[in-house]
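Heads up, one of the protein chains got dropped from this complex, but the rest are sitting where they should.
Let's turn to chain A:
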Amino acid sequence: MEISVNGEKREIDVALDMPLLWVLRDELGIMGPKYGCGIAQCGACTVHIDGMAVRSCQLAVSDLAGGEVTTIEGLGTPDALHAVQEAWIEEQVAQCGYCQSGQIMQAASLLDADPAPSDEKIDAVMSGNLCRCGTYPRIRAAVKSAATKLQET
């Protein structure tokens, strides 16, 4: 089977029902998306498929249907940060950081769909992403400052 991840075509040979998360991590060595719960409760595994935030632990790889997968590695890199990542660094959001790949991917897709989200919208969209360290106050702040950054560019 062939899938497209971060703009690259990758050949894989796995069971059809293997969740995309485990294809990315253990077959392709792409470690940004994290395993937290495996049942769509935490959002740590969030990636984009054709720009939409998706829980990769819930998507059988055979259901990708040619969709383009973007992981946090494809969103931006330390040398070429995405505006959401810049905001995350400026606000010093991360504590353990384990949930943050998923938080950032969720936030990036939110801002793509709604460049100026209301506080209620931010709360609603970001509440599927758990953070056991409790970084939520700075996540709120970073989403807002990323929105401003994106509007300026």
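Everything below uses one rule, namely that a contact is a pair of C-beta atoms (placed from the backbone, for glycine too) under 8 Å apart; a residue touches a chain by one contact, two chains touch by 3 or more; residues count from 1.
In the analysis below, contacts and distances are computed from a predicted model.
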{"item": "\"SUF system NifU family Fe-S cluster assembly protein\", \"Molybdopterin-dependent oxidoreductase\", \"Protein-arginine kinase\" or \"Cytochrome c oxidase subunit 1\" - which is the UniProt name of the missing chain", "value": "\"Molybdopterin-dependent oxidoreductase\""}
{"item": "Footprint left on chain A by the chain that the document does not show", "value": "14-15, 18-19, 21-22, 25-27, 29, 31-39, 41-42, 44, 71-73, 76-78, 81, 85, 88-89, 92-101, 104, 122-124, 126-127, 129-140"}
